[in-house]
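For this view, one protein chain was removed and the others were kept in their places.
Now for chain A:
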Amino acid sequence: MTDATAPAVRSSPRVSGAFHRLLAFSGLIALVIVFSLASPNFMQTQNILAILQATSVNGVLAIAATLVIITGGIDLSVGTLMTFCAVVAGVVLTFWGLPLPVGIVAAILAGTVSGLVSGTVIAKLKVPPFIATLGMMLILKGLSLVISGTKPIYFNDTPGFTQIAQGSFIGAILPALPIPNGVVILFAVALIAAFVLSRTALGRYTFALGSNEEAVRLSGVNVDRWKIAVYATSSSICGIAGLLIASRLNSAQPALGQGYELDAIAAVVIGGTSLSGGRGTVLGTLIGALIISVLANGLRILSVPQEWQTVVTGTIIILAVYADILRRRSL
């Protein structure tokens, strides 16, 4: 009996995740249908590609934020960290003239190091994640301005750089499907993050930290080490987002980034991840990010005035989370 009930109890968060995914997914489909009916310009290949392209950066950032939020933490620095990593790539490639792979590794490593710092401040110095990452947000914003000399760094001397996000290796093979590499990278990051969360020790501890940190500590696990590892992993993913945005713009824009953490967090919560930790899926986050971009794009295509677009987006966020609350109450 005990053997039979235990797996059922353990799998319940996964089942509720699936329910929610269904809910968020239906929401996404409903939006797509509404916009397709409202405007013939919505369901065009070029526009779908534009939506996916617009999702790639926020999607990757949101996946990074998902990991931290599942532990019950929060990372307000994802946006400015993304910028910082982009600027690091700019310094390595344009100022120092090093080859492209070095720039890619440097950007991701810059993320890892930053994550190690915020993870350590949170785990060892016991500074609350909200405050620690708020501080990091400002530190990284300032450092981006300092090392770039407050001017955009262009990648004109690194010819392959724009290909990272703007090129399309799928399009080279199948000319009918010119899906930008940035979108492929988003889905690759999502697959890897989903695998890490569901199949590795890091993933198990990520959920465990969010459900009951004290129980994990009492069972003899080095909680601090795993927590730092989660922040480092999440921040490395922000490095990838930095490469994507820099490649898309062919420049590292040092003043950009603040405010992007809110869009990432919005995607996470629309996707059903709980801000109190212990529950969440990468697929949900991906759908959340797509909902945000479909909404922005669709409202623009329908020529809805910009001030009303903002009102609608805010309403959708509240409705999405309220639907989640209703569903869980009914369980």
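As a working rule, contacts are C-beta pairs under 8 Å (C-beta built on N, C-alpha and C of every residue); 3 or more make two chains touch, one makes a residue touch a chain; residues count from 1.
Here is the rule we use: contacts and distances are computed from a predicted model.
Missing chain, UniProt protein name, picked from "Electron transfer flavoprotein alpha subunit apoprotein", "FAD/FMN-containing dehydrogenase", "ABC transporter substrate-binding protein" or "Protein NrfC": "ABC transporter substrate-binding protein". For the chain left out of this panel, the touching residue among A:Leu256, A:Ile270 or A:Ile317 is A:Leu256. Here one chain is not drawn; of A:Val32, A:Val57, A:Ala89 or A:Ala190, the residue touching it is A:Val57.
Although one chain is not displayed, chain A still touches it through residues 39, 41-42, 44, 46-47, 50, 53-54, 57, 152, 154, 166, 245, 248-251, 253, 255-256, 259, 293, 296-297, 300-301, 303, 305-306.
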